[in-house]
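Missing here: one protein chain of the complex. Every other protein chain is in place.
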Amino acid sequence: MLLKYLLEKEFKQIRRNPFLPRLIAAYPIFAMMVFPWVVDLEVRDINLCVIDNDRSAYSRRLVAQASASRYFHLSELAATYDEAMESIQRNQSDVILEINPGFERELMRGDCPDVMISANSVNGTRGGFAGNYLSQIIADFSADIARESPGSLIEITPQYRYNPHLDYKNYVIPALMVILLTIICGFLPALNIVGEKEKGTIEQINVTPVKKYLFILSKLIPYWIIGVFILTVCIGLAALTYGLIPAGNLLVIYLFAVLFVITCSGLGLVVSNYSSTMQQAMFVMFFFTIVMLLMSGALTPVKSMPQWAQTITWFNPLRYFVEAMRAVYLKGSGFWDLRTQCFVLLGIAGFFSLWAVWSYKKK
Amino acid sequence: MNNAIKINNLTKKFGNFTAVDNISFDVQKGEIFGFLGANGAGKTTAMRMLCGLSVPTSGSGVVAGFDMTTESEKIKRNIGYMSQKFSLYEDLTVWENFRYYAAIYGVRGREIATRTTGMLRELNFYADRDTLVKDLPLGWKQKLAFSTAVFHRPEIVFLDEPTGGVDPLTRRQFWELIYKAAESGVTIFVTTHYMDEAEYCDRVSIMVDGRIEAMDSPANLKQHFGADSMDGVFRQLARKAQRTD
Partner (left out) sequence: MKQLISFIQKEFRHIFRDRRTMLLLLGMPTAMMILFGFAITTEVKNINVAVSDASHDERTRRIINALAENEYFNLRETASRQRETERVLSDGTADIVVVFDENFDEKLTRGEKAGIRLIADASDPNTAITKINYTTSLIKGVESDWATSTPSGRIIPNVRMLYNPQMKSAYNFVPGVMGLILMLICAMMTSISIVREKETGTMELLLVSPVKPIYVILSKAVPYFVIACVDVLAILLLAVFVLQVPLLGSVVWIMVISFIYIAVCLALGLLISTVAHTQVAAVLISGVALMMPAMLLSGMIYPVENMPVLLEWLSSAIPARWYITAVKKLMIQGLDISYLWKELVVLSFMAGFLLFVSIKKFNVRLQ
């Protein structure tokens, strides 16, 4: 009963804030429309610079095959290696393919000619991919030529499950929803109690007989509701604009979302309780959010991390939510497949909520 | 039991610093008790302990019939508090602030509305009930803060420098509110550094460097120190102070 009045006050304050309602309404829309286009780690449009020292029919065929592929486009034909390096340094090319003189002659003779691939790997992912993929094209080219003589009999056909069109957006959008919820449902509560501390109103609350858990609950519930609202907007927008519809059950998504939002807002309040200024709260929150985000698998695969880092991710609520979102969205996993994640998240949610109540001191 | 507050040997230390040094006093029911002292003398710290906002290092006390150290939540049910820092929600309206605090103190739903209406009418605020608090002048805000502090009819009201920064006229009006509350039987515990206000109190205590140096009615104090105003009394005592801000 009292909770009703406490909640009413929190909602009124949120509504009257000149920024918050606009932020809560506009941010998810903006993020869903813009970020999927940005958050794109797919490697493509690799600029290829070719030094063709052979200028033969075969070398030209190789160059044509490489530039026709989905990933490369020919940016420059350089005469010398220095010229090619210059192009790399000016960021006009990403990878150099150098064909030695005598390439065709050696091939015809049945020798194995070298070609040089030099990839700019300041960005390791991009460089590695360019190198690998160009090697693959050359291997295919070799095989094509060899096919004119007896060659490979094994036919390899790749099949891509869960994301047959290899659309990176499908992979990123579920994680993006997680990030959005983290930001809104983590940062806003973090600013809340410390805000009352700076204004002095918390003092007035502390001399009242209000129960700690009720007061904290009244601070948390608005963000739970906001979180579910934002998620709904995101799911709707993902379906409308990207045609991305969860393969699994929506209820499982909401179950996880509720647990996650409880965790996040709990963490936010804990930070708020321990901070004495908003600046401090902001900074601490920023730190935790960045670390959790990087260690969640939302941006880079957890499996690629070293063992110690993977151990840290066991304690990261984001990890479980990201896993669950992707599994439900792409693989159509059900509750039973995700029960482990669910129970761990439930535990973490309980932990942070209790901590939020405990760390709020009325003295 | 005629004491609203009864304090024995109360001490509060922060590290090596003794903010409140072994103070003892009683406040009778219905009394207006002035708690005076220079800045940094320990008034606010002492008051925060009485309200259950801070735990004493040693000593004991009974406030509104409950033990300070073990029953602070019960004390909170029976006191009102108005802090030095203005502490109503600026982004809520007058009406909403009343409603919020009334609910917290467990005033029942229908009762909240009737009491709020009554209170606002009495203060001539009824027309402004839907105004956001931040749009009100300071004097009004302070009157409102006082009204919220006594809204749930507490036994004791603690006022921490309630009239800081307002003009003399508003201060007078404010004291009229205090008298009115005292007449209805509420015990008033007020800190101030306006010495003219000290004259309005039934009894005052003067704190210097964490200790209570004098405690009596204003008339007796003036006689004892041979001063013609409370200001004179205060200046004599304050000369002894070692602490500075």
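A and B label the chains in the order they appear, each numbered from 1.
Going forward, contacts are C-beta pairs under 8 Å (C-beta built on N, C-alpha and C of every residue); 3 or more make two chains touch, one makes a residue touch a chain.
This is a predicted model, so every value here is computed, not measured.
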| item | value |
| --- | --- |
| Touch partners, limited to displayed chains, of the chain removed from view | A |
| Residue of A:Met1, A:Ala57 or A:Ile156 touching the missing chain in the full complex | A:Ile156 |
| Sole contact to the chain not displayed, among A:Ser272, A:Ser333 or A:Ser353 | A:Ser333 |
| Option from A:Leu2, A:Ile138, A:Val258 or A:Leu354 whose C-beta touches the chain left out | A:Ile138 |
| Option from A:Tyr5, A:Phe187, A:Tyr223 or A:Tyr360 whose C-beta touches the chain left out | A:Phe187 |
| Missing-partner contacts on chain A, residue numbers | 17-20, 23, 27, 34-35, 37-45, 62, 88-91, 107-108, 110-129, 131-136, 138-139, 141-142, 145-146, 149, 151-164, 166-168, 170-171, 183, 187, 191, 195, 198, 275-280, 282-284, 286-287, 290-291, 294-295, 299-301, 303-306, 309, 312, 326, 330-333, 337 |
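Just so we're on the same page, only the chains that are shown with their structure count from here on.
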| item | value |
| --- | --- |
| Contacting residues of chain B [partner chain A, same complex] | 51-55, 72-74, 76-77, 79, 81, 83, 85-92, 96, 99-101, 103-106, 109, 132, 158 |
| Contact footprint of chain B on chain A as seen in their complex | 1-2, 4-6, 8-9, 12-13, 16-17, 199-201, 203-210, 362-363 |
